[in-house]
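This is the structure I want to talk about, given as structure tokens.
Shown here: the complex without one of its protein chains, the others still in place.
Chain lettering (A and B) follows the sequence in which the chains are written, and residue indices restart at 1 in each chain.
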Amino acid sequence: MTTYLGSLQLHLQQLLSVDSTVLVMGEDILDPYGGAFKVTKGLSTKFPDRVITTPISEAGFIGVANGMALRGLKPIVEIMFGDFITLGADQIINYAAKFAAMYQSALEYHLVIRMPVGGGRGYGPTHSQCLEKLFLGIPHITILAPSIYHDPGLMLASAIQQPGPVLFLEHKLLYSQELITPANSPFAVNLSDESFPLVRLTNNTEKTADLTLITYGGALWLPALLQKMAEEEIWLDVLVPSSLNQKAHPTLAVSASHTGRVVIVEEGAGPFGWGAQIAYDLQHAMLNRLTAPIAVIHAENTIIPATQALEQLHLPNLQKIEQKIYEVLS
Amino acid sequence: MSVLLYAPMVNVNEEQMNLVEWHKQPKEFVNKGELLATFETTKSTYDFHATDPGFFVPLVEAGSQVTVGEVIAALTDQPNEDIQNLLSVETKTEEAKPQSLQQTADNRWTRKAEILAQRHNIPPQEMERRVSADNRITEEVVQAYLQQKSTTAEKQANQGFSNATERILILGGGNVACLVLDILARIPQQTAVAILDDNPALQNTTIMGVPVLGNLDRAKSLFDQNFFDKAALAVGILPTRRELFERLTTLGIPFVNIIDPSAIIGVNAGMGTGNMIMAFCRLGPESQIGDNNFLSAYVNIEHHNKMGSHCTFGPGVAMSGGVTIGSSVRFGTGIYIEPRLTIGSNSVIASGVTLTADVPDNTVVRAKANFHN
Partner (left out) sequence: MQSVPALEWHLYQQMYLIRRTEETLLDLFSQGLLFGTVHTCIGQEAIAVGVVNAIDKSKDVIWSNHRGHGHFLAYCDNIEGLIAEVMGKETGVCRGIGGSQHLHYNNFYTNGILGGTVACAVGSAMAEKKKNSGAITVVFLGDGAMGEGIVYESLNMASLWKLPVLFVLEHNQYAQTTPTSLAHTGDLSNRPKAFGIETREIKADNVISVNRLAQECVHKVRTQQKPLFITMHTYRFAPHSKGDDVRPAAEIETAKRSDPLTHMRWALAQINERRVASIENEVDMRIIEAVETVKQQLVLAPEMFFAGRQP
């Protein structure tokens, strides 16, 4: 029984214990508070020298982390809400992502920027977004988004070993959730053996899947969707990558070429997103073998309303996904 | 027998609809199948016909919103019959089952069944009569119906969600597979569903969007599972082609002729099965070829030629009319063959040769000296 939060806490502790070059920075991360989402709880008590609370200077302290990383330390930076990453965009895009390639130097460079993202909590327009699309397509940035089917702590441990900057997205609805593993899931769960695994789920291991569903990160509607579709005899091959800033994982095309029908779901708003790129990659890999056009579901193309009922309507939800699945199958 | 009428499900996505109009007066006698009511959903209007004969007793007013499964009227055997009995039975069953009527109605079709029925233009009423044991219309019910009335073409379409095209399994994932896939990409009636290859490095990859699903041994079990309709050998080497063709044919796996749309097949020309005919080839009128021949691009087999099986051609082999070729002959690239010659089986003709005389069986014709007997 491990929660998403528990896994992150545990692995952060371990990372700091085994590697003295790892340090953690961010706003309000010291005990007893332990960070806005408690990910660093207990950490500053154990490692007072390597858990640094910062002023409210996102650009500044990401810059500081950049300097530290260039000088051989491995900072893990927490951005209190992923929305605030805009303030650090310059340091990420024009500094962190460029150092190694721009200096043409084999720099040892490790930096992870963690941030809670996503809606569903009624936090409103500036505390609920999935802004990763701003960074997708920027070369030399790794963007990771562990889902409830991944082990976020393990991924964090691999992330800090990854060369170059890593944006590490934690959907805030997931923290309290218990991780779903092959052992405790009612449906088949498979993880690829990559350090940032692809999760593959299906609601019927015996039948050929009718449709490929691709999503990442939050996607808390997944367990219910699998159940609901099983009742409707619709067999899904669900693929949940954890590494976003790269071309479609080859398994996606394998699945799509079996089913010929693909629905992609992402929480970010509007078009020009990850889903569009994956659809493009699949369309390329598949020639004309798709039976139906690839559908992409994302949040509505406007700001995220604070009021709960409207927020629910704004974000991708079970009903919208269900309807889209039927549409694509029809 | 007196019956109750329920609001039908007109559109799976809507539980509520408007009862626009009753077409009969209260107490009027209605024949089975007569138009009784019109419903309107956000998407369409729907005419509702009497399921039984009887005297009409409306239970909701025209113009009101009704919920799918809701009791809307009765058709009684006698005029002025008391329908309280009927209704109380209705409430009783409702009480007995904790599930609401509406939910039952909603659950009657699974989405898969519904979508399949739509794809095959099956009128919903057809299925309503065939609910499964647990009162649901499932994929199985629809499939059974389709099975019953299907022609061959429909049969292919009925396999789950697969297309009505011929499903081809490609054997061999090398360069030749790309040739074959390239052709198939231009033939709407044939689709490559998978590739088999013995190379472990290819497993679980895709080639031009088609997955590699195992080694060649899997062909039999995939065929038995009705995963594909016909096989195509994407292999260019003669002995391997022959060996695989014979082995799999023995196992009962049918092969397909893959013919590039740019190829020209003449009048009354014929071929067996498993032939690969690449772009710009021609099979002249009245020519016959056997099985499993591999014709690279620009191979011209003129009129009234006869050829056996398992022959392979490099690009640009041109023969005149009336030529007879045995089986398992290997042709190089760019060969010319004079009219009415005979080429024996298991021979090899090197690239660039111009044949002016017959070639016996088991002969190798080299390029240097053109062949004279």
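By our rule, a residue touches a chain if its C-beta (ideal position, glycine included) is under 8 Å from a C-beta of that chain, and two chains touch if they have at least 3 such contacts.
None of these values were measured; they are calculated from a predicted model.
**Q** Which listed residue, A:G72, A:P186, A:P271 or A:P293, touches the chain dropped from view?
**A** Candidates A:G72, A:P186, A:P271 or A:P293; residue touching the omitted chain: A:G72.
**Q** Sort through A:A101, A:A224 or A:L310 and give me the one touching the missing partner chain.
**A** If we include the chain that is not displayed, A:A101 is the one touching it.
**Q** List the subunit A residues touching the unshown chain?
**A** Subunit A touches the chain not shown through residues 23, 49, 52, 54-55, 57, 59-73, 90-91, 94-95, 98-105, 139-140, 245-247.
Everything below uses one rule, namely that only the chains that are shown with their structure count from here on.
**Q** State the interface residues of subunit A toward subunit B in the complex, per the touch definition above.
**A** So the residues of subunit A in touch with subunit B come to 207-208, 210, 229, 231-234, 250-251, 253-254, 257-261, 285-289, 291, 323, 326, 329-330.
**Q** What residues on subunit B touch subunit A, complex-wise?
**A** 13, 110-113, 115, 118-119, 138-139, 160-161, 163, 181, 185, 191-192, 204-206, 208-211
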